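Below is a structure I'd like to ask you about.
For this view, one protein chain was removed and the others were kept in their places.
Labels A and B are assigned to the chains in the order they are written; within every chain, residues are numbered from 1.
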Amino acid sequence: MTDRLLQVDDLGVEFQTDEGVVKAVNGVSFDLAPGETLGIVGESGSGKSVTNLAMLGLIPQPPGRITSGRVTYRGEDLLRANTQRLSRIRGRHIAMIFQDPMTALNPFLTVEEQLTEVTRLHLGYTHDEAIAHAIKMLEQVGITGADKRVFDYPHQFSGGMRQRVMIAMALSCNPDILIADEPSTALDVTIQAQILDLMKQLQREHGTAIIMITHDLGVVANICHRVLVMYGGKIIERADIDSLFANPRHPYTIGLLESVPRWDTSHSDKLRVIPGQPPDLAKLPPGCSFYPRCTYREDRCERSVPPAFERPGGGDFACFVDVDAVKPAEERP
Amino acid sequence: MGGVVGFLLRRACWVVITLWIVYTASFILMRNVPGGPFDSERKLPAEIQKNIEARYNLDQPLLTQYFDHLGNILFRGDFGPSFRMTDFTVNQVIAQGFPVSASMGIFAITFAIVLGTLSGIVSAVRRHSVWDVSFMTAATLGIAVPNFVLASLAIVVFVFQLQWFPAAGWGSLRQIILPALCLGAPYAGYIARLTRTGMLEVLGRDYIRTAYAKGLGERRVVMRHALRGALLPVVSYLGPATAGILTGSLVLEQIFALPGMGSHFVEAASQRDYPLALGMVMIYTCLLLFMNTMVDLSYAMIDPRVKIETQ
Partner (left out) sequence: MAVPQAPSKPTLDASGAEQYARLLEEARGIQGVSLWQDAWRRLQRNRIAMGSLYFIAAVSVLAILVPVLPLQSPLDKDLRDRKNLPPERETVRLGSRDELRFAGNSLAGELGEYEAMLDELQQQVALATGDERIDLQQRLELTRINRDPLRKLWNNPGPIVRGMLRLRVALFGDWCIPSLFGTDDLGRDVLSRVCWGARVSLVVGVVATLVSLAIGVSYGAIAGYCGGWIDEAMMRFVDILYSIPFIFVVIFLLAILGAEDRKQWLEERGINQLVIFYVVIGAFYWLTMARVVRGQVISLKTEQFVEAARVIGAGRTRIIFRHLIPNVLGIVIVYLTLTIPAVMLFESFLSFLGLGVQPPDVSWGLLVNEGTQVITPIKIYWWQVVFSGMTLAMTLFSLNFLGDGLRDALDPRMKNR
């Protein structure tokens, strides 16, 4: 496949903590096509954010350590690129926006200072050009009176507005890839929808590929073309959006889907919760990491790690069990 | 800008009130206690006693003395004559001592800020490196060793053994370097630790990650994005540091035999030269108030979220 913009192979990340070595990411591989929106779904601690930070070398080392893998962007391995080279790529070709717009913007600098430094650095704009560009970007993300507000400090903006500023900042250099780490989670529901719409619209205009990290399947359904489901630092299922929602193959994906309220189920059906706690990444079990919580489990799941099986119609999943053939344990007599 | 003017006006009100309270409290303290400065050693003839009292305005009712003295200070900036150092007014003594103390203090605090912040930044950015460990060990030593102990040791080493510096006295800038370094050392250490913890905390913030994600280099991230936040605790420490340096100057001026205000103050207090002691307390209070105001102003200048009007 030559049209891949970004390719991640067998990425592994560890953290040294008081409780021992935490394997946050464990052999993750995926790729991204230009203009595509890829969703990465999982609980907190499933390794979805760490994966993306590691790709850009943003994991603090120590305590973090990249143990294996390759991240190829336009034929170049980012994990082996030097700091300067990485800096040229960050913000210019691959940009990020973060979960909490309240803390992700520097409170000591004006929006103008924070917006212009990217374009001045990467595109060599002069001061005036950079300011003009910043105002244009702010207008694009729907901030009214951008020519005045650009000189305000972040605390003078509301949460949703700050996330718009973040997006404007990330898109300033018209990057190929935008990594959005739960961009709407910290916002009110109505603002969430606005931000997602904004991202969709900007993607249409700029043709940016987006990696959307979220735990919210609603967001995935709204914006993504393809989805990776992560659990315990591994990808346990990947599929096109429609196929995943229609035909989930991994018990964890099923659990996730069942825990989302749907308009078409009757009121008498209880919302299901996945029982138990996410796995302790410092003490991963020898077999499937979802085994302790799985309602479809079999004996072999405890001992051996399931490999990736191909899904009908593209994608793969990591489970021994054919979920259509077996009933969940609690429903067995 | 209106905010700043308003803030300064309000602050000026508080300064006046504080100074008045300090003045009055000191005045009451020194006049209300029996045993003036002139009756401790031997009994003077009544005639002379009277003359002296008249000269120092001590024969008036207390309230008259208070208003006379206060009036003199307010309208003529005159603290009156010194009790002990006859032929000198308090103003003259202060005028002589102030340049010495001030240059030592300014030197000390500049040294503390420059060395402290620089080593703090280096320690935080190169955490666990040799630099970090040695800077922080030095800083901890600087904090724990009282500066008069340091000064005594410094005299042994630098004055007697190595003979880099002249021993004592005042006259050239070289004579002020060693005392100022000793005076500033604990504060340099404290500032280094504050900067380091502040820096480490800021470097862990989300907006630093954002800055790196934007493709900024480390130097730029540290100097432009992290430094301001890291320096906030240092700025608020400058108030107490000034107070500490004023205190330390008392001791160091004595060790190095510098004719600054501090040595005069200790003498004045222990010999009950009340007008002199009072004058000095007022000067020190003014200095501290001025410094605190500067600190609050710069705090608001660094952190845009702090609204100066509300202070």
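In this text, contacts are C-beta pairs under 8 Å (C-beta built on N, C-alpha and C of every residue); 3 or more make two chains touch, one makes a residue touch a chain.
Here the structure is a predicted model, which means the values were calculated and not measured.
**Student:** Would you indicate which residue among B:L74, B:A95, B:V133 or B:V149 is in contact with the undisplayed chain?
**Tutor:** B:V149
**Student:** Taking the full complex into account, find the residue in B:F165, B:Y187, B:F265 or B:Y299 that is in contact with the omitted chain.
**Tutor:** B:F265
**Student:** Among B:P81, B:P179, B:G198 or B:G260, which residue is in touch with the absent chain?
**Tutor:** Hidden-chain contact among the options goes to B:G198.
**Student:** Kindly note down the residues of chain B that lie in touch with the hidden chain.
**Tutor:** 14, 17-18, 21-22, 25-26, 29-30, 33-35, 40, 140-141, 143-146, 148-149, 151-153, 155-156, 159-160, 167, 197-198, 201, 233, 243, 246-247, 250-251, 254-255, 265-266, 269-270, 272, 277, 280-281, 284-285, 287-289, 292
Keep this in mind: only the chains that are shown with their structure count from here on.
**Student:** Express in whole angstrom the distance between the two chain centres, defined as the mean CA positions of chain A and chain B.
**Tutor:** 53
**Student:** Quick one: which bits of chain A touch chain B in the complex? Just the residue numbers, please.
**Tutor:** 53, 56, 58, 83-84, 87-92, 95-96, 98, 100, 103-110, 117-118, 121-122, 153, 155, 166, 169
**Student:** Note which residues of chain B are touching chain A in the complex, please.
**Tutor:** My answer: residues 205-207, 209-218, 220, 224-225, 228-229, 302-305.
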